[in-house]
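One chain of protein is taken out of this complex; the other chains stay put.
And then chain A:
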Amino acid sequence: MLFLLCLLPLAWLFYAAATNQLGANPAEALIRRLGDWTLRGLWLTLAITPLRELAGLSALARFRRLLGVYSFVYATLHLLAYGWLDMGLDMADIGRDIAKRPFILMGFTAWALMLPLFATSFNKAIKALGAKRWQTLHKAVYAVAVIALMHFIWMRAGKHNFTEPAVYGALLAVLLGWRVIRRLRTA
């Protein structure tokens, strides 16, 4: 059910692109919206644990990995859309762009950090790594979220447009802040 729900934004984007509903600059719209959904996916993934503990919805736990995997899928499509629609899949050009522009480097780093998490997202990997090590590895998602947010802020800094990054920033502060407080209380 959630599996299909997560596909909905993607299906809508494909449909909008195919029927010319993405406005005057469809390439830009596609890249940005895929980025938006990556952030939303990550934030939702991070919201699972607090929601589970605060609202006692233990049933939510099984959705966490699925949401994480989807965040990676959207991040990959975002990267692919940038590489293809913006850079014409010119690998040398993309490499130069990543090296030269900090905000692109941030985005790429966040994606690269998600890669090992995605690669170890199936049950056998948990067994192979051992639950404890798997847990530690997957704490990298916090770094991913912070770097992804920096990527977003930096991108918007070009046009001084910080309203949306501020909203995402505040939400992330709550999500991570809750974890810090919990840690302090149990320590």
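Keep this in mind: a contact is a pair of C-beta atoms (placed from the backbone, for glycine too) under 8 Å apart; a residue touches a chain by one contact, two chains touch by 3 or more; residues count from 1.
Methods note: contacts and distances are computed from a predicted model.
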Listed names "Protein-methionine-sulfoxide reductase catalytic subunit MsrP", "Autoinducer 2 import system permease protein LsrD", "3-isopropylmalate dehydratase large subunit" or "Glycosyltransferase family 2 protein", with the criterion being the UniProt name of the chain not displayed: "Protein-methionine-sulfoxide reductase catalytic subunit MsrP"
Option touching the unshown chain, where A:21, A:136 or A:161 are the choices: A:161
Missing-partner contacts on chain A, residue numbers: 17, 23-28, 30, 84-86, 88, 97, 100-101, 103, 154-155, 157-161, 163
